[in-house]
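Excluded from the complex is one protein chain; the other protein chains are retained at their positions.
Now for subunit A:
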Amino acid sequence: MIRRLLRRCLLGLLTLAGVSVLAFLLLFAVPRDPAAAMCQKNCDTARLERIREEWGLADPVPVQYLTFARKLVTGEEGCPAPCLGRSYVTGEPVGAMLARALPVTASVVLPAAVLWVSSGVLLGTVAAARPRSAVDRLVGALSLAGLALPLYLVGAVLLLILVYGTATLPPPGWTAPSADPAQWASGLLLPWVTLGAMLAPGYTRLARAQVGDALSTDFVRTAEAKGLTTRAVVGRHALRASAGPLATLAALDVGAALGGTVITEITFGLNGLGRTVIEAVRTDDLPVVLGAVLLGAVFVIGANTVVDGLQAAIDPRLRR
């Protein structure tokens, strides 16, 4: 088990190195000149050249990558490893910018994930336990509708009704949870509910299918024959047998969402990783874009590793 995890971690690091090369080449090979953005009103060629020299932009792209990789591993003065370089716009270390944005994104994603996974799986399981019933049909229709509605529409409508129209909820916003937990929760309630409602249908449909399949297997029939209650059969046996695919989907969704929930953040006006990346792209702030891409890759690779661990914990056959 430990060897398996170590192997996955090593593979993850190699994947990350590959992502960093690809992302660097893609971003830095595009014909943009960040020095022009840094140069000011009376900019001329000589000053452009000096800025390029100062920031290492005059070097060939492979040399720039090696410099970036060296800083990533060894750091530099004022930017300890893993140093992602400095923003072209502000000169601030990219790591510090991402560290500021991450708590916002994590505050939106993690509680919403609890909502979307738990509600989605619960509804799917209930529907699977009563196949072809009215409940099953209602859940199916609702989940289909949920999948069809885009978040930016539902979010905007809920904002108009619940925040601006009826003042039922406070305007969305982020407060540090350590400073005021109640305000943190109230400011994020609407994004949680919306994101949860938008992603839950996928889990509902997967749980409906997986649990439904499990309920038609021999071991479930054996359990029923032993006289176990429906709740025990579904909860202890069918749901556990379906947990692998559901955990895989949940971990990948959370990993990807932590990399930046762009639409959610834009809809609700939250400055998390998604917004940071959008703004960095707009201002040609390539080190920030690159840093965010790498952080997103870390989350996805990390989520994969967690999935491996979870699946091994759920399915004893994988531990061998």
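The rule we apply is simple: a contact is a pair of C-beta atoms (placed from the backbone, for glycine too) under 8 Å apart; a residue touches a chain by one contact, two chains touch by 3 or more; residues count from 1.
Just so it is clear, contacts and distances are computed from a predicted model.
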item: Listed names "Metalloprotease TldD/E C-terminal domain-containing protein", "Peptide/nickel transport system substrate-binding protein", "Putative aromatic hydrocarbon dioxygenase large subunit" or "Pyruvate dehydrogenase E1 component beta subunit", with the criterion being the UniProt name of the chain not displayed; value: "Peptide/nickel transport system substrate-binding protein"
item: Residue touching the undisplayed chain, where the options are A:36, A:73, A:141 or A:232; value: A:36
item: Selected from A:90, A:133, A:216 or A:230 as touching the chain missing from the view; value: A:90
item: Contact with the hidden chain (one of A:2, A:29 or A:46); value: A:46
item: Per the touch definition above, residue among A:22, A:153 or A:176 touching the missing chain; value: A:176
item: Those residues of subunit A which, in the complete complex, touch the missing chain; value: 31-33, 36, 38-48, 50-51, 54, 78, 86, 89-92, 97, 100-101, 103-104, 159-160, 163-165, 167, 170-171, 173-176, 179, 265-266, 268-271, 275-276, 279, 284
